[in-house]
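Missing here: one protein chain of the complex. Every other protein chain is in place.
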Amino acid sequence: MNTGLNTLPDQPTGHHPAGRHPTGQQVRRLPVPADPARTLRRGSLAGAAVVLVVVHALAFEGTGFQPALLAEGAEGMARFIGDAFPPDLDWEEVLKPSLEATLVTLWIGLLGTTVSIPTALLLAVLAANTTTPNRLVYQAARAVLSFFRAVPDIVFALIFVTAVGLGPFAGVLALICHNTGVMGKLWAESMEEMDHGPQEALRTAGASRLQQVAHATLPMAIPQFVGLLLYRFDVNVRSSLVLGLVGAGGIGLLINQSIKSFQFDEMLTHIIVVLVLIIVVDQVSALIRRRLAV
Amino acid sequence: MNTGLNTLPDQPTGHHPAGRHPTGQQVRRLPVPADPARTLRRGSLAGAAVVLVVVHALAFEGTGFQPALLAEGAEGMARFIGDAFPPDLDWEEVLKPSLEATLVTLWIGLLGTTVSIPTALLLAVLAANTTTPNRLVYQAARAVLSFFRAVPDIVFALIFVTAVGLGPFAGVLALICHNTGVMGKLWAESMEEMDHGPQEALRTAGASRLQQVAHATLPMAIPQFVGLLLYRFDVNVRSSLVLGLVGAGGIGLLINQSIKSFQFDEMLTHIIVVLVLIIVVDQVSALIRRRLAV
Amino acid sequence: APTAAASATCPGGAIEFGIEPYEDPAKLEPAYRVLADALSQELDCPVNVQVVEDYAAEVLAMRNGKLHLGQFGPLGYVFASEEANAEPLVSFATAEGQLSSYTAGIWVPKDSDIRSVADLRDRDLALGGVGSTSGDVLPRYALREAGLPEADLNVNYAGGHPEALLALVNGTVDAAQINSQTLATATAAGTFDASQFRQVWESEPIPNDPITVAGDADPEFKRAVKEALLNLPPEAIAEVGAFLDVTPPGPLAEVAKDTYRPLFDLASTMGLTEEDL
Amino acid sequence: MTAARTSPDRVDTQPADTRPAAPADGPLLEVAGLTKRFSGRTVLDGVDFRVHAGELVAFLGANGSGKSTTLKCVMGLAEPDGGSITLAGADLGSLRGRSLVRARSQAAMVFQKIHLVPRRTALENVCAGGLARLGPARSLAPALFPRDLKEEAMAALDRVGMADRALERVGRLSGGQQQRVAVARALCQRARVVLADEPVSALDPHAAEQVMGLLGELAHNENLAVAAVLHQPDLALRHADRAIGLLNGRIIFNGPVGGLTTDLQDTLYSPDRGDAS
Partner (left out) sequence: MTAARTSPDRVDTQPADTRPAAPADGPLLEVAGLTKRFSGRTVLDGVDFRVHAGELVAFLGANGSGKSTTLKCVMGLAEPDGGSITLAGADLGSLRGRSLVRARSQAAMVFQKIHLVPRRTALENVCAGGLARLGPARSLAPALFPRDLKEEAMAALDRVGMADRALERVGRLSGGQQQRVAVARALCQRARVVLADEPVSALDPHAAEQVMGLLGELAHNENLAVAAVLHQPDLALRHADRAIGLLNGRIIFNGPVGGLTTDLQDTLYSPDRGDAS
């Protein structure tokens, strides 16, 4: 079948306007072979498409999805947004409390992220099929991660409030639990999708699993890991809305208060502060990730 | 400096217990050269460590972080958890409503994820430094993504409630906005961390940016993209807190209500239902990702 | 249904009814669902009940004509009135025709040295959720009346009435707000043993949640809804009463903006609304 | 300055009316004074060379002498620190944006690291070489590729002996098979200049002869300008018209392959070559 270097007779291609080489030579052609798996693949694609369409139809139905409503209600939205402008930039009453609350939020987000690194890392290594010691541990680690993700923040917060009282600490603990679940899962998957070559190379060299992870998987995964870590930091900083609800304070509480008293211009100020914070975190994150690239 | 194949005189290694080859030969050694950048690197590492420690100290201080409290309060936590056991599995009163609410939640999560794919994809391509047309578009796309992430779900939900009224639809719209921001960012970063070789190859072949993305970046990124998409589906299914605020219903509302009426055993049932859902989503996700691997 | 066509008493073919069972969802929500069914019968128009956890969404929906009827907590109603021009129609009453009400309170452990609101200086106080009448605004009003600035004690939101109660039960705060409804629920659930605690402050009775209609609705619709609510069949009332522990239950009682006047005053005193409104 | 060898059969296959527009005798690729540093280390130091239509030039040099870096600078994959590059008459340094892309697509590159998409089939990967010729509408998914392009890609795969694996995913091919697919992709680009970085290093001897023969044919029969990095001087001797020898980022030889004496090879690959840096 490998027919070596073929010098095919030129085929008649005069009817193709693009059928000439830049050097003026006619272009060789060869028929495309039939793909035996094609009908099978097309069939399964069509099947998947049908399932997707049906599921979406059900979902549109179940949620009363009617984009037309959006257009109709545009005026109301404009009014809401109009209410928020201009933002209330009063220093004493709005901006200063906003900045102070943002600092608390930042601390909560930081601890919620960094304190969960060890547990998340451990669970991630156990729950990635390229690094796990065996199927049993793998399934157990996955189950633990799922559990941490299934329990809502607010329930964790309640549990911890009973132990440590109201305040930011309970919120931090709730975030740590939740973040362990999410970050562990994201890390595990990013390890599974990486190039396994270096890890396999160390495995064949007799390195223990721990050594493989330390000297191949982790160094290869560092940029993704840091990217995801910074993403979670960002999320955790914003999940102070939930924390505000359990007395952790932070900017979420202020946003909540301004909504409850219909002071949308204050709300906008708080959102702008969060936006600035997020942009700063983003830039720092981009910087760190650039420095980590080889 | 490349001295070719060296046959060094064996060095005295008798004092090393492990200093012999399995074949019994003595092991060659050579001193490690001094690293000129080492002091510099050590210095910057130390600097980073100091910054981290200081920031964490501030954060521990700012959030009242006292792990000892946890141990002291263990009894209270145990009591809270004890209250929840055994879960209340009454079919009519608890389990059936829970399953129905879960279905709504599932639809909301599904639409919140899938409907945001086109916008998230577009923004991700514009906001990844390997695929963006130019710095200006890059910065603009990043800003849009940051904006979508900075505005809390609840604020989006309120905006949409004014347009489409109370109910799941407003919740779905809020999730779509938020998810666009998060998924766009995650996808952009995963594209930045990928092997750019195939994309560069197409670029040198004169392929347009769109073609590079369609024929190199996306096919290379598919497993990560699908992984992140399924992760967001999972998050969206769980982000029912915001949905409860605008009358979207769902399992989050039931969890909140069971807390409000001190029925922790009902709460546990709902959480178990969520856990089962999440494990199912996880398994499906793992299956899909396995099928996508080459 | 064939009757679902739009008419004066059936705007848009279905009535949107929003409820915010802030104080005690386990009881209020089923009660409102029974009520909505009865209303649907009376007006011959489907009624969609939407349960929300935040009055802000309800108010905004009503303001933009997306919500016809809304039940609000007392403070929520103040905002609904000001932002969406909501008009109160009815509220629940006892068999004697007395408008039902509840009270806010601050509780401390039985052997605490806190005797009055003023003693809360430098102590921990757990409030409920932001914007709650009995869980936020009234206790803070009490502090203000006692001349105790909020900066002089450690006030924390627990996230809701039950959360505040739990914080007290678990001993992680010195005092917590507990309203009369939460007290009843928690006592019934066995979570709270009133003999172990002491109430150091109780508010004036707060009238129960009103059912309101959007201000810009057709007057005929307003009238029809009010009539239907006031003339609910006794079976429906009985069912509602069972949920609310009001036995024997009375028919719904008419309320007016004035019924809630003290709450308007409270909101403006506490700086939640502009004075001039 | 004309091609080092003029193959007679070129005249047969090339109609006179379609001669390329570039100056008939000028080089298709001209690099002058190319300099490149990586964090202080000078990797290319004033590299000058030309490749004419109709010739196959071999790049020889030790590992790390700068061969890949030279080709990458031409393709715009590394930013030169100095020097000029002229491709098919266009000075790349003076062009920007779309016109730079168009000018560059006159050159096709076969990468040392292959750079195919493992998830796609060999045929799809080869078709991607011809994307520049397609409008946006037909180029967004492999299923939309026009039949012409697919047939052309099949012919290209056939020329490298991979037609029978056309529908297999590239990730499942052996290393050498992948390298041949990469060559086919470059063919499908219909470029006038082909740059190949170690195109035969993973190939078995027969396949290597075949691919080198193909590169020679491209140069001599189809009048392209071809430059290939090779690590086997005997392949250069058999197939190339001219050789360029790089040592520590400088060209130390540029002439007919006959000049690749043993002495020269000793210099090029001498063990103490590293002492300049």
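Letters are used for the chains, namely A, B, C and D, taken in the order the chains are written, and counting of residues starts over at 1 for each.
One rule holds for everything that comes next: a contact is a pair of C-beta atoms (placed from the backbone, for glycine too) under 8 Å apart; a residue touches a chain by one contact, two chains touch by 3 or more.
Keep in mind that this is a model prediction, so the values were computed, not measured.
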Shown chains in contact with the undisplayed one are A, B, D
Could you tell me which of D:Gly46, D:Pro146 or D:Gly176 touches the chain that is not displayed? D:Gly176
Which of these, A:Ser44, A:Gln66, A:Gln139 or A:Gln211, touches the one chain of the complex that we don't see? A:Gln211
Out of A:Pro33, A:Pro67 or A:Gly197, which is the one that touches the chain we can't see? A:Gly197
Contact with the hidden chain only, please: which chain B residues? 1-6, 8, 13, 16, 18-33, 35, 37
Residue by residue, what part of chain A touches the chain that was omitted? 1-4, 197-198, 200-208, 210-211, 214-216, 219-220, 222, 294
Of the residues in chain D, which ones touch the absent chain? 38, 61-65, 68, 112-113, 161, 164, 172-177, 180, 198, 201-208, 210, 231-233, 265, 268-271, 274
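The criterion applied here is as follows: only the chains that are shown with their structure count from here on.
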How many angstrom lie between the centres of chain B and chain D, each centre taken as the mean Cα position? 42
Residues of chain D engaged with two or more neighbouring chains: 191
Check: chain C positions touching at least 2 other chains come out as 54, 56, 60, 63-64, 66, 160, 163, 166, 170, 172
Which chains touch which? A-B, A-C, A-D, B-C, B-D
